[in-house]
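The structure is given below, and queries will be raised subsequently.
The complex appears here without one of its protein chains, the remainder shown in place.
A and B are the chain letters, set down in written order, and residue numbers restart from 1 in every chain.
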Amino acid sequence: MSELLLELRGVTKQFPYRSGPLRRVVGQIAAVRGVDLAIQSGEIVGLVGESGCGKSTLAKLITQLEPVSAGRIAYRGQSFTNGHASLAMHREIQLVFQDPTSSLNPLQRVGATLREPLRLHRLVSSAGACDEAVERLLAMVGLPQSYQRRFPRELSGGERQRVAIARALAVEPKLLILDEPVASLDVSIGAQVLELLRRLQQERQLAYLLISHDLRVIGSMCQRIAVMYLGRIVEEAPAAHLFRQPAHPYTELLLESAGLRHAGIEDQGELPSPLHPPSGCAFRTRCPLAQPRCTEENPLLLEKASGRFVACHFRP
Amino acid sequence: MKSAIFWVRLGGGFLVILAVLAVAAPLVSTHDPRAINLPEALLPPSSVHWFGTDSLGRDVFSRLLFGAQISLLIGLGAVGLTLWIGTVLGLLAGWFGGWIDAVIMRIVDIMLCFPSLFLLLAIIAMVGPSLTSIILIIGLTGWMTVTRLVRAEVLSLKEREFIQAARVLGLRAPQIMWRHLLPNALAPVLVSATLGVGTAILIESSLSFLGLGVQPPVPSWGNLLMDAKGTLGVAWWQTLFPGLAILLTVLAFTVVGEGLRDLSRRS
Partner (left out) sequence: MLDIQHLTIEFATRTERVCAVNDVSLSIGAGEMLGLVGESGSGKTTLGLAVTRLLPEPPAIIRQGAVHFQGRDLLQQPLRTLHRVRGGDIAYVFQEPATSLNPVLTVGRQLVEMLELHTAQRGRAAQQAAMGLLQRVGIPAAEARLRSYPHELSGGTKQRIMIAMAIASQPRLLIADEPTTALDVTLERQIVALLKQLQRDFSLSMLVISHNIHLIRQLADRLAVMWQGQIVEVGPAQRVLQQPQHDYTKHLLAAQPRVAGLAGGA
């Protein structure tokens, strides 16, 4: 019994680009360009892409850290692109950041870090209930109770990330956005954190938006995957289809580069600057299928088969 | 080279002793600091008058102790004021940016344009010297550095992920500023404040030396130096001890401040 939690329609975000000694605005960086995305409750959606594709910016837009330049974001049908999100909204959607060292206040003890959201959202009615809740949170992420008194610098990277996860889940969100949750961690520690996330998702029927540049991480967790390139979603499909039958040439290139596919694709191009994205299809500078049409017309993300979307003039 | 923590302990130890002596001045001093005793004027240090007497027969040691109260009070009071004003303005400027930032920074720039000495003298001439007015004046002319420091810290902290996390959790700006920004922004401010106390004491001593600060008969270290102006050749103790007191105290604050800076830089 799933419902539509999050819906993005035509979401666009531009940042002014300043240059020169007077820091004058000389251009716009279009970090996110016309993104459509939908996340159902209890679903694990992956967002994969390389530097500058806009995936982290998208996380900031969804959590209202940055305002949208154009387009619409709606949660359970309620739009919240204008102005600040209500306190209630912050209970529904939470975010775990990439770097656990800088995502925790270095001067705040673990216990206080976990108490803060509980008190803010009035989830506990007394100090005793608060203490119990903090104990439950620590147990939930597999940390000993003695850690309440510790400062972040006394914890290892993996432990800090667990605290960040506990903090995010303290408000009992329905949607958890994970922005490169294991990129700063050693592989074996990261594996434990991913396992924790998997378990929590099943226990609580959470929806995840997992953002990563690492296809293997995405592939190990996600049911549905969206591939981003220079601010646009170029392909979206169920995980199994994406890995076995990638439709978009960029997806093919990503899989090849990650060693998940061996089709001998050639690529000598580089990521174009987000300041001057290629006209039409942004991938055309590196695409073996490029034709004059690709320069003039940006391919729209169209549903080619049920649940499978591709933005390419020539695929599938 | 001695470690930073050594200097902090050394300077800090001195200041703690000084503070204790100053607070306990009524108990520790050997004589009444205001008791004029002309027959005993200009006596060199002895077992009765540890630091000798001044030209009115007053015990220098006792005057020094009570003067410590004044100096520390003014130093801490003035710096407290600069911290208050500077932190609030720095937080607002750094967090909100935009026109609030522009206005505050322009005020800072304008204030910095005034040569502080003349400003101090001018205001004292208008308001008249007293303990309160001196604290106010030194405070009101010294908050700009703190504002700049706090603003710079806030600007860099604003983009740190734990601040963003606080926003995502739903915390409002005042809560974020109080609980997350301020404690983390304080480190360089503390260094500046510690050094600032030394500076404030120097300013007060200079003003009192010129007769524009704490007015006699209230003893302040600057006052003591003023009284000693004519007697340098005859009664070296009258100049030496207050001068030494100022020197050591300002040095102690400087040493502690720089030690703190080294410590904070390391972490």
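Rule of thumb we're sticking to: a residue touches a chain if its C-beta (ideal position, glycine included) is under 8 Å from a C-beta of that chain, and two chains touch if they have at least 3 such contacts.
From a predicted model like this one, the values you see are computed outputs, not experimental measurements.
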item	value
Omitted chain's touching partners, listed by label	A
Among A:126, A:146, A:188 or A:306, residue touching the chain not depicted	A:188
Hidden partner chain, touching residue among A:74, A:258 or A:289	A:258
Absent-chain contact - pick from A:65, A:130 or A:271	A:271
Residue numbers in chain A that touch the chain omitted from display	50-51, 186-188, 190-191, 194, 213-217, 219-221, 239-240, 243-244, 253-254, 256-260, 267-268, 270-271, 273
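Everything below uses one rule, namely that only the chains that are shown with their structure count from here on.
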item	value
For chain A paired with chain B, centre-to-centre distance based on mean C-alpha positions, whole Å	50
Residues on chain A engaged by chain B in the complex (per definition of touch)	60, 63-65, 87, 89-91, 94-95, 97-99, 102-108, 116-117, 120-121, 164, 167, 171
List of chain B residues in touch with chain A within their complex	160-162, 164-171, 175, 179-180, 183-184
